[in-house]
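Dropping the structure in here first, questions after.
Of the protein chains in this complex, one is absent; all others appear in place.
Up next, chain A:
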Amino acid sequence: MVTGTVGAVLQVLLIAVGSPLLVGVMRQVRARLEGRAGAGIAQPWRDLRKLLRKQAISPHGTGWVFRLAPLLLAGTALVAAAVVPLVTTASPLDGVADLFAVTALLALGSVALALGALDTGTAFGGMGASREMTVLALVEPTILVSVFALSIRVGSTSLGSIVTATARDPLSVISPVSALAAVALAIVTIAETGRIPVDNPSTHLELTMIHEAMVLEYAGPDLALIEWASAMRLSVLLGLLASLFFPLGIAGADAGVLGLAAAVIAIVVKVALLGVLLAAGEVFMAKLRLFRVPELLAGSFLLALLAVAASFFLA
(Lines give C-alpha, C1' and ligand atoms only; values in the text may rest on other atoms or scores of the structure.)
Protein backbone atom coordinates (compact mmCIF):
# COMPACT_ATOMS: atom_id res chain seq x y z
CA MET A 1 0.00 0.00 0.00
CA VAL A 2 2.83 2.37 0.96
CA THR A 3 4.67 1.51 -2.25
CA GLY A 4 1.50 2.16 -4.19
CA THR A 5 1.00 5.60 -2.63
CA VAL A 6 4.65 6.58 -3.11
CA GLY A 7 4.49 5.28 -6.68
CA ALA A 8 1.32 7.25 -7.44
CA VAL A 9 2.83 10.46 -6.04
CA LEU A 10 6.00 9.78 -8.03
CA GLN A 11 4.16 9.30 -11.30
CA VAL A 12 2.09 12.47 -10.84
CA LEU A 13 5.30 14.45 -10.17
CA LEU A 14 7.01 12.74 -13.09
CA ILE A 15 4.18 13.60 -15.49
CA ALA A 16 3.83 17.16 -14.16
CA VAL A 17 7.53 17.96 -14.49
CA GLY A 18 8.44 15.68 -17.35
CA SER A 19 5.62 16.25 -19.84
CA PRO A 20 6.80 19.71 -21.04
CA LEU A 21 10.25 18.17 -21.44
CA LEU A 22 8.70 15.42 -23.58
CA VAL A 23 7.18 18.11 -25.81
CA GLY A 24 10.61 19.76 -25.92
CA VAL A 25 12.26 16.49 -26.96
CA MET A 26 9.66 15.96 -29.69
CA ARG A 27 10.15 19.50 -31.05
CA GLN A 28 13.92 19.04 -30.94
CA VAL A 29 13.70 15.76 -32.87
CA ARG A 30 11.53 17.43 -35.51
CA ALA A 31 13.90 20.40 -35.70
CA ARG A 32 16.94 18.18 -36.20
CA LEU A 33 15.24 16.11 -38.90
CA GLU A 34 14.26 19.34 -40.68
CA GLY A 35 17.89 20.48 -40.61
CA ARG A 36 17.31 23.10 -37.90
CA ALA A 37 19.27 23.60 -34.70
CA GLY A 38 16.16 23.59 -32.45
CA ALA A 39 15.35 25.61 -29.33
CA GLY A 40 16.45 22.98 -26.81
CA ILE A 41 14.33 20.57 -24.81
CA ALA A 42 13.73 23.05 -21.94
CA GLN A 43 12.00 25.57 -24.23
CA PRO A 44 8.41 24.50 -23.30
CA TRP A 45 9.27 25.12 -19.63
CA ARG A 46 10.67 28.56 -20.52
CA ASP A 47 7.43 29.31 -22.40
CA LEU A 48 5.33 28.18 -19.41
CA ARG A 49 7.40 30.23 -16.94
CA LYS A 50 6.97 33.33 -19.08
CA LEU A 51 3.23 32.77 -19.61
CA LEU A 52 2.69 32.41 -15.86
CA ARG A 53 4.25 35.84 -15.31
CA LYS A 54 2.03 37.51 -17.89
CA GLN A 55 -1.20 39.38 -17.33
CA ALA A 56 -4.37 37.29 -17.45
CA ILE A 57 -6.96 38.50 -19.96
CA SER A 58 -10.51 37.31 -20.45
CA PRO A 59 -12.25 38.61 -23.55
CA HIS A 60 -15.43 40.71 -23.31
CA GLY A 61 -18.56 38.66 -22.78
CA THR A 62 -16.92 35.50 -21.46
CA GLY A 63 -18.06 34.03 -18.18
CA TRP A 64 -17.10 31.37 -15.66
CA VAL A 65 -17.10 28.59 -18.29
CA PHE A 66 -14.18 30.26 -20.05
CA ARG A 67 -12.22 30.71 -16.83
CA LEU A 68 -12.98 27.28 -15.40
CA ALA A 69 -12.02 25.29 -18.51
CA PRO A 70 -8.19 25.47 -18.12
CA LEU A 71 -8.43 24.47 -14.44
CA LEU A 72 -10.70 21.53 -15.24
CA LEU A 73 -8.45 20.42 -18.10
CA ALA A 74 -5.33 20.51 -15.92
CA GLY A 75 -7.14 18.93 -12.97
CA THR A 76 -8.47 15.97 -14.95
CA ALA A 77 -5.04 15.45 -16.53
CA LEU A 78 -3.42 15.33 -13.07
CA VAL A 79 -6.02 12.85 -11.75
CA ALA A 80 -5.57 10.70 -14.85
CA ALA A 81 -1.80 10.81 -14.22
CA ALA A 82 -2.39 9.50 -10.69
CA VAL A 83 -4.68 6.67 -11.80
CA VAL A 84 -3.10 5.25 -14.94
CA PRO A 85 -0.48 2.58 -14.13
CA LEU A 86 2.80 4.23 -15.22
CA VAL A 87 5.23 3.73 -12.35
CA THR A 88 3.14 1.47 -10.14
CA THR A 89 0.21 -0.86 -10.73
CA ALA A 90 -0.92 -0.48 -7.12
CA SER A 91 -2.09 3.13 -7.10
CA PRO A 92 -4.42 3.70 -4.13
CA LEU A 93 -6.86 5.33 -6.57
CA ASP A 94 -6.97 2.25 -8.77
CA GLY A 95 -10.02 0.84 -6.98
CA VAL A 96 -12.19 3.88 -7.67
CA ALA A 97 -10.92 4.73 -11.14
CA ASP A 98 -10.93 2.03 -13.77
CA LEU A 99 -10.76 2.18 -17.54
CA PHE A 100 -14.14 3.88 -17.83
CA ALA A 101 -13.23 6.54 -15.28
CA VAL A 102 -9.95 7.37 -17.05
CA THR A 103 -11.71 7.70 -20.41
CA ALA A 104 -14.40 9.84 -18.80
CA LEU A 105 -11.76 12.05 -17.14
CA LEU A 106 -10.04 12.69 -20.46
CA ALA A 107 -13.41 13.37 -22.09
CA LEU A 108 -14.38 15.75 -19.27
CA GLY A 109 -11.24 17.80 -19.88
CA SER A 110 -11.88 17.97 -23.63
CA VAL A 111 -15.54 18.92 -23.17
CA ALA A 112 -14.62 21.64 -20.65
CA LEU A 113 -12.16 23.15 -23.11
CA ALA A 114 -14.68 22.93 -25.96
CA LEU A 115 -17.27 24.75 -23.82
CA GLY A 116 -14.67 27.36 -22.93
CA ALA A 117 -13.98 27.85 -26.63
CA LEU A 118 -17.71 28.17 -27.37
CA ASP A 119 -18.01 30.73 -24.57
CA THR A 120 -15.76 33.19 -26.42
CA GLY A 121 -18.36 33.42 -29.19
CA THR A 122 -15.70 33.75 -31.88
CA ALA A 123 -15.96 31.93 -35.20
CA PHE A 124 -12.76 29.97 -34.70
CA GLY A 125 -13.63 29.00 -31.13
CA GLY A 126 -16.93 27.47 -32.24
CA MET A 127 -15.32 25.79 -35.23
CA GLY A 128 -12.56 24.28 -33.09
CA ALA A 129 -15.08 23.10 -30.51
CA SER A 130 -17.28 21.38 -33.08
CA ARG A 131 -14.28 19.67 -34.69
CA GLU A 132 -12.94 18.56 -31.31
CA MET A 133 -16.32 17.03 -30.49
CA THR A 134 -16.37 15.20 -33.82
CA VAL A 135 -12.95 13.73 -33.09
CA LEU A 136 -13.84 13.04 -29.45
CA ALA A 137 -17.01 11.15 -30.41
CA LEU A 138 -14.89 8.77 -32.47
CA VAL A 139 -11.89 8.60 -30.13
CA GLU A 140 -13.49 7.83 -26.77
CA PRO A 141 -15.37 4.67 -27.88
CA THR A 142 -12.19 3.40 -29.52
CA ILE A 143 -10.17 3.83 -26.32
CA LEU A 144 -12.94 2.08 -24.37
CA VAL A 145 -13.37 -0.81 -26.78
CA SER A 146 -9.68 -1.46 -27.39
CA VAL A 147 -8.79 -1.54 -23.69
CA PHE A 148 -11.95 -3.59 -23.14
CA ALA A 149 -10.54 -6.17 -25.54
CA LEU A 150 -7.47 -6.45 -23.31
CA SER A 151 -9.54 -6.57 -20.15
CA ILE A 152 -11.51 -9.68 -21.25
CA ARG A 153 -8.40 -11.85 -20.78
CA VAL A 154 -7.95 -10.53 -17.24
CA GLY A 155 -11.63 -10.38 -16.30
CA SER A 156 -11.40 -6.86 -14.86
CA THR A 157 -11.66 -3.35 -16.25
CA SER A 158 -9.11 -2.05 -13.74
CA LEU A 159 -6.09 -0.80 -15.68
CA GLY A 160 -3.85 -1.90 -12.79
CA SER A 161 -4.94 -5.56 -13.04
CA ILE A 162 -4.61 -5.57 -16.84
CA VAL A 163 -1.04 -4.30 -16.62
CA THR A 164 -0.20 -6.63 -13.72
CA ALA A 165 -1.46 -9.64 -15.68
CA THR A 166 0.57 -8.60 -18.74
CA ALA A 167 3.67 -7.98 -16.60
CA ARG A 168 3.38 -11.47 -15.12
CA ASP A 169 3.08 -13.08 -18.55
CA PRO A 170 4.79 -10.71 -21.07
CA LEU A 171 4.42 -13.17 -23.96
CA SER A 172 0.63 -12.89 -23.80
CA VAL A 173 1.04 -9.58 -25.63
CA ILE A 174 1.95 -11.48 -28.79
CA SER A 175 -1.59 -12.20 -29.91
CA PRO A 176 -3.93 -10.86 -32.57
CA VAL A 177 -6.02 -9.23 -29.85
CA SER A 178 -3.12 -7.16 -28.54
CA ALA A 179 -1.86 -6.27 -32.00
CA LEU A 180 -5.27 -4.97 -33.13
CA ALA A 181 -5.85 -3.12 -29.86
CA ALA A 182 -2.34 -1.62 -29.98
CA VAL A 183 -2.82 -0.20 -33.47
CA ALA A 184 -6.26 1.17 -32.56
CA LEU A 185 -4.96 2.77 -29.35
CA ALA A 186 -1.94 4.26 -31.11
CA ILE A 187 -4.16 5.94 -33.72
CA VAL A 188 -6.54 7.37 -31.13
CA THR A 189 -3.63 8.56 -28.98
CA ILE A 190 -2.41 10.58 -31.97
CA ALA A 191 -5.93 11.94 -32.57
CA GLU A 192 -6.67 12.71 -28.92
CA THR A 193 -3.41 14.60 -28.42
CA GLY A 194 -3.81 16.57 -31.66
CA ARG A 195 -0.72 15.39 -33.54
CA ILE A 196 -0.17 14.93 -37.27
CA PRO A 197 -1.94 13.45 -39.30
CA VAL A 198 -5.13 14.44 -37.42
CA ASP A 199 -4.14 17.92 -36.20
CA ASN A 200 -0.98 19.99 -36.52
CA PRO A 201 0.16 21.45 -33.17
CA SER A 202 2.36 24.11 -34.82
CA THR A 203 -0.06 25.36 -37.46
CA HIS A 204 -0.73 29.08 -38.01
CA LEU A 205 -3.64 28.50 -40.35
CA GLU A 206 -6.86 28.90 -38.38
CA LEU A 207 -8.96 27.04 -40.94
CA THR A 208 -7.03 23.80 -40.44
CA MET A 209 -6.89 23.95 -36.64
CA ILE A 210 -8.67 21.63 -34.25
CA HIS A 211 -7.12 21.91 -30.80
CA GLU A 212 -5.33 25.20 -31.47
CA ALA A 213 -8.54 26.89 -32.66
CA MET A 214 -10.11 26.30 -29.23
CA VAL A 215 -7.30 28.00 -27.31
CA LEU A 216 -6.89 31.05 -29.58
CA GLU A 217 -8.51 33.38 -27.01
CA TYR A 218 -6.61 32.19 -23.95
CA ALA A 219 -3.70 34.32 -22.71
CA GLY A 220 -1.14 34.34 -19.93
CA PRO A 221 -1.54 31.90 -17.00
CA ASP A 222 -4.69 30.31 -18.52
CA LEU A 223 -2.78 29.48 -21.68
CA ALA A 224 0.09 28.12 -19.58
CA LEU A 225 -2.36 25.75 -17.81
CA ILE A 226 -3.80 24.56 -21.13
CA GLU A 227 -0.39 23.93 -22.72
CA TRP A 228 0.82 22.15 -19.59
CA ALA A 229 -2.35 20.04 -19.45
CA SER A 230 -2.08 19.13 -23.14
CA ALA A 231 1.51 18.01 -22.59
CA MET A 232 0.40 15.93 -19.59
CA ARG A 233 -2.39 14.27 -21.58
CA LEU A 234 0.10 13.35 -24.28
CA SER A 235 2.49 11.85 -21.72
CA VAL A 236 -0.29 9.97 -19.90
CA LEU A 237 -1.66 8.46 -23.12
CA LEU A 238 1.82 7.49 -24.38
CA GLY A 239 2.58 6.07 -20.92
CA LEU A 240 -0.67 4.08 -20.96
CA LEU A 241 0.23 2.70 -24.38
CA ALA A 242 3.68 1.69 -23.10
CA SER A 243 2.33 0.12 -19.91
CA LEU A 244 -0.44 -1.85 -21.59
CA PHE A 245 1.71 -3.46 -24.27
CA PHE A 246 5.21 -3.40 -22.80
CA PRO A 247 4.92 -3.34 -19.00
CA LEU A 248 8.60 -4.19 -18.47
CA GLY A 249 9.98 -2.77 -15.20
CA ILE A 250 6.69 -1.47 -13.81
CA ALA A 251 6.53 -1.69 -10.00
CA GLY A 252 4.00 -4.12 -8.52
CA ALA A 253 2.30 -3.91 -5.12
CA ASP A 254 5.32 -5.43 -3.30
CA ALA A 255 8.12 -3.46 -4.98
CA GLY A 256 10.79 -1.79 -2.84
CA VAL A 257 12.62 1.49 -3.28
CA LEU A 258 14.85 0.00 -5.97
CA GLY A 259 11.82 -1.37 -7.78
CA LEU A 260 10.20 2.09 -7.84
CA ALA A 261 13.43 3.73 -9.04
CA ALA A 262 13.74 1.15 -11.83
CA ALA A 263 10.08 1.71 -12.74
CA VAL A 264 10.61 5.47 -12.98
CA ILE A 265 13.61 5.01 -15.28
CA ALA A 266 11.73 2.41 -17.34
CA ILE A 267 8.69 4.62 -17.93
CA VAL A 268 10.84 7.67 -18.75
CA VAL A 269 12.78 5.67 -21.34
CA LYS A 270 9.62 4.10 -22.81
CA VAL A 271 7.64 7.37 -23.08
CA ALA A 272 10.66 9.26 -24.47
CA LEU A 273 11.16 6.52 -27.07
CA LEU A 274 7.48 6.64 -28.10
CA GLY A 275 7.68 10.45 -28.25
CA VAL A 276 10.75 10.36 -30.49
CA LEU A 277 9.05 7.79 -32.75
CA LEU A 278 5.91 9.94 -32.97
CA ALA A 279 7.90 13.10 -33.72
CA ALA A 280 10.02 11.34 -36.35
CA GLY A 281 6.87 9.90 -37.92
CA GLU A 282 5.36 13.38 -38.16
CA VAL A 283 8.26 14.59 -40.30
CA PHE A 284 7.35 12.03 -42.97
CA MET A 285 3.63 12.78 -42.96
CA ALA A 286 1.29 15.60 -43.91
CA LYS A 287 -1.90 16.47 -42.10
CA LEU A 288 -4.97 14.64 -43.36
CA ARG A 289 -7.85 16.59 -44.82
CA LEU A 290 -10.45 17.15 -42.13
CA PHE A 291 -13.02 15.06 -44.00
CA ARG A 292 -10.60 12.13 -44.11
CA VAL A 293 -10.06 12.19 -40.33
CA PRO A 294 -13.36 10.41 -39.49
CA GLU A 295 -12.39 7.66 -41.95
CA LEU A 296 -9.09 7.13 -40.14
CA LEU A 297 -10.78 7.15 -36.74
CA ALA A 298 -13.61 4.89 -37.89
CA GLY A 299 -10.92 2.53 -39.16
CA SER A 300 -9.26 2.52 -35.76
CA PHE A 301 -12.63 1.87 -34.12
CA LEU A 302 -13.12 -1.09 -36.47
CA LEU A 303 -9.72 -2.45 -35.41
CA ALA A 304 -10.73 -2.10 -31.77
CA LEU A 305 -14.00 -3.90 -32.49
CA LEU A 306 -12.10 -6.69 -34.25
CA ALA A 307 -9.84 -6.91 -31.21
CA VAL A 308 -12.88 -7.53 -28.99
CA ALA A 309 -14.24 -10.09 -31.45
CA ALA A 310 -10.86 -11.82 -31.60
CA SER A 311 -10.60 -11.92 -27.81
CA PHE A 312 -14.01 -13.59 -27.71
CA PHE A 313 -13.28 -16.21 -30.38
CA LEU A 314 -9.63 -16.92 -29.60
CA ALA A 315 -9.94 -17.05 -25.82
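By our rule, a contact is a pair of C-beta atoms (placed from the backbone, for glycine too) under 8 Å apart; a residue touches a chain by one contact, two chains touch by 3 or more; residues count from 1.
As a working rule, contacts and distances are computed from a predicted model.
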item	value
Per UniProt, the name of the complex member that is left out, chosen from "Putative sugar transporter", "ATP-binding cassette domain-containing protein", "Ni,Fe-hydrogenase III small subunit" or "Biopolymer transport protein"	"Ni,Fe-hydrogenase III small subunit"
Per the touch definition above, residue among A:5, A:43 or A:175 touching the missing chain	A:43
Residue, one of A:6, A:219 or A:309, that touches the chain absent here	A:219
From A:6, A:33 or A:261, residue that would touch the chain that is not displayed	A:33
Missing-partner contacts on chain A, residue numbers	31-40, 43, 46-47, 49-50, 53-57, 203-206, 209, 212, 216-220, 223, 283-284
